[in-house]
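Below are the structure tokens for one structure; questions will follow.
Note that this complex is displayed minus one protein chain, with the remaining chains in position.
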């Protein structure tokens, strides 16, 4: 078949397929703060365990089911936030949102996550990329009761 | 104004306007069998008192409210059935229905009622002409409890 | 607003002759005469732009919405949600507060079920007026029957106004809801909604406004009206049949249970119970009337471009002409207020010795379409002491030539019955 009419290569970048096939930080953490989220429209799920100590994300793990975008986004996100201070993580969340929702260029602190910029050319898939970030945000809120 | 595009003259024949203005047999009859009908779509009402003796419509009277067609039809009908045997009345009802609903030519026993044939050119008004006849039919049924 | 003030608020005055070019249906003969369409309170005609929007949708974008990933589904979803934004803007509301229904009637029933069943108890009172359309009576009767609640009806004065003092006297500690028409479809009178809202609020009652005759004809801002629900129908404001709108305050809609269950309105479905989608989808079960909602967007654009103050100014002007011309006919009596500041363009009238059905038939034979009947307002008919009225109702494409045709045909009818 000839080239598709949409920039599929921008969407399914090598690093995304890689994280989808081999998710990093997959699993659960005993005694961690547990948060989860579903995208009811498409059924994608993310369950996340976060350990916060000394204003730092000491550990993080996730499980989930869904499309390559939602799952690779979660996997890359865990890599990028693990060991970071809450301030750094909040900044990353803000930068990721800006890239995905407001069309901003990827900020330097996003690392591999930059690969998800291509998703913005597929507007219905943006919510897939955002799911794990919304769950993370909830995990950082003080009101969340630890598991 | 020029001539209307529909045969108004066929609808509003002189005799119809005359019966509408001066309804015959208007009123109530003490001790008579009472029946009534409403056309819920347009609100026309007919209340009728019928005295049946010796298989004959001995007396009949009506009251009502509504358009010229429903009221004149009732008025003409009372004139045509008063004093007639039930058999004759049933025949008139059948002939009137045939004229109004099946497009039959007016039967000889319809008298002035023939004037209502023009209503068939105005299909939404046919139910107006039929109202008092449906009420009369009910008044003839043995099950009707006398007032 | 006086006519002058309304005119000044209008960007540009409406030129009905020019607008008629947008309405293909008006360019036809009926019974040998050019059509004069004066049944706008029943439903309005549709401009080319609305018809084109339907055709464009079905020829280019048709797909089921919200869940589809493919291109047509994305286009259809975006267009559907764009109409929600436009409907919200039309009444000064937020998009998530706009629920699309089939018509105003369904919007009112939705409140009666989804709000009423949870909030109305035995002995509670619902205050209506004697001029309500059946669609703003029967849902409450059914609710009252289910719950043992009581309906109270505010009087209509001899001059065709709501008896506001009587209405206020009916609102008391047991009143849970007041539900009134923004504008009567029979008398044309505009009700003092803001004052009614104040009276309702003081008693802790909610206020629903039946805007079926409001949204098409008046500039509407739900915040300044102060109501809690506002219901209207697309087909009475240039839009297609099959679309209604319920607006409700977000906080109120959020607390309400769903009305209909099915696709689109759920979040998660389990065997025994389900969770609901966010507002407004919680109230839109099943495949919506996608095409018509999108075409309604074109109608809302059309009205926005005219400007609702201009629409109002035009209707005041033509209603003034119509009331004068009708009142000059011997034996003709106009129901409802005469002052155009207080009323819209639905003009009911009686003619001595001629039943409205006869009048309507005769007018139709001259190509003039009016409505004759109880106008789904049987309580008001009883109050007026008539079985039915004649009603001519005007919209943006009607002009004084239409009034001339109307009065000429009425004079012909009077001759028939002379």
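We just call them A, B and C in the order they show up, numbering each chain from 1.
We take it that a contact is a pair of C-beta atoms (placed from the backbone, for glycine too) under 8 Å apart; a residue touches a chain by one contact, two chains touch by 3 or more.
Everything quoted here is computed from the prediction, not taken from an experiment.
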Residue in contact with the excluded chain [from C:169, C:224, C:255 or C:287]: C:287
Residue touching the undisplayed chain, where the options are C:39, C:228, C:315 or C:399: C:39
Contact partner of the left-out chain, one of C:213, C:319, C:361 or C:398: C:361
Residues of chain B in contact with the chain not shown: 38, 40-42, 123-125
Absent chain, residues of chain A that touch it: 1, 4-6, 8, 11-12, 17, 21, 41-45, 65-69, 122, 124-125, 128
Chain C residues that touch the omitted chain in the full complex: 24-25, 28, 30-31, 35, 37, 39, 42-43, 45-46, 50-51, 54-55, 58-64, 67-73, 102-106, 108-109, 112-113, 133-142, 145, 151, 153, 233, 235, 240-244, 258, 260-266, 268-274, 285-292, 357, 360-361, 363-364, 368-373, 376, 378-379
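Going forward, only the chains that are shown with their structure count from here on.
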Chain A and chain C, separation of their C-alpha mean positions in angstrom: 47
Whole-Å gap separating chain A and chain B, where each centre is the average of the chain's CA atoms: 80
Shared-contact residues (touching 2 or more other chains) in chain A: none
